[in-house]
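Below you'll find the structure, written out as structure tokens, and then a few comments.
Only a single protein chain was left out; the remaining protein chains are all shown in position.
Our next item is chain A:
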Amino acid sequence: MQDEPTPIELTKSVADFLRNDIAPLISGHQAFKLRVAINILDLVTRQLTREEGSDAAEVARLRALLGVDGSVADLNRALAERIAKGEVDLATPGLAEHLWATTMDKLAVDQPNYASYKRELGRGG
């Protein structure tokens, strides 16, 4: 058990400091780089916040689809192989739903402002 504050609280505090105190002082290419750095910290914060829940759900779906157990990385590798071999495809019950749920979870961390994601979120699926 690591101590507190949590990694989420720590990354968020750094991002807020850079955004509020440093960004106004910087211009040009360095300002662009700073914006990228802040985006990275925001992404990491989102991932730390969400990944436990989304990984658990992903593993549960993968287990149901594949009938085997393993880490999220192992199970993704196994699913990729089965799709490559043609053993699993869009006609397989649950595959499309699984890929949609997994991809929506990725976008929620990677690019929550991506227009395709916002559109699909609006569908409430």
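By our rule, a residue touches a chain if its C-beta (ideal position, glycine included) is under 8 Å from a C-beta of that chain, and two chains touch if they have at least 3 such contacts; residues count from 1.
In this section, contacts and distances are computed from a predicted model.
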So one subunit is absent here. Using its UniProt record, which name fits best from "ABC transporter permease", "Aromatic-ring-hydroxylating dioxygenase subunit beta", "FMN-binding protein" or "Phosphotransferase family protein"? "Phosphotransferase family protein"
Given the contact definition stated above, which residue among A:10, A:26 or A:83 touches the chain not shown here? A:83
Need a quick check: the contact residues on chain A for the chain that isn't drawn. 33, 36-37, 39-40, 43, 76-77, 79-81, 83-84, 86, 89-90, 96, 99-100, 102-104, 106-107, 110-111, 114-117, 119-120, 123, 125
